[in-house]
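Of the protein chains in this complex, one is absent; all others appear in place.
Coming up: subunit A.
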Amino acid sequence: MAGEKEIWQRIGEGFIQEYYNQFDNTNRMQLGLLYSDEACLTWEGEGFRGRDAISNKLVSLPFKSITHILTGQDIQPTIDSCILIMVFGQLKADDDLPMAFHQVFMLKAAQNGSWACTNDVFRLGIHNIPV
């Protein structure tokens, strides 16, 4: 039925919106709350484990302003009732040139029914598209 979305699609979209809104429009100090206690983040190949470590990394990223422009997002349910999300687009930090990025998230429901990010992998786009 046109217009109806699966629940995992809506949850995924809600998370994406919240994540990038906080990332771009706040001091990022609340971002850690989107993650589970034992979450894993891999940021440009560097691994971080646990909400505190992840929060410290995200808060300490060395730019004053950042904007993400999302080109697309793919969302899937997983067999263990989690949600897998892959986002891609461009970002612009301070006066740097725009750069491509893609990011993968996995979400899991906590016992109280709220969804948290358990896995996050971020990479800048590093290959040119052909002219």
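In the analysis below, a contact is a pair of C-beta atoms (placed from the backbone, for glycine too) under 8 Å apart; a residue touches a chain by one contact, two chains touch by 3 or more; residues count from 1.
The rule is short, and it goes like this: contacts and distances are computed from a predicted model.
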item	value
Identity of the absent chain, which is to be given by its UniProt protein name, from "SLX1 homolog B, structure-specific endonuclease subunit", "Nuclear transport factor 2", "Beta-catenin-interacting protein 1" or "NADPH--cytochrome P450 reductase"	"Nuclear transport factor 2"
Sole contact to the chain not displayed, among A:Ala53, A:Ile66 or A:Ala100	A:Ala100
For subunit A, residues in touch with the removed chain	36, 38, 40, 42, 45, 47, 71-72, 74, 76-80, 82, 84, 86, 88-90, 97-100, 102, 104, 106, 108, 118-119, 121, 123-130
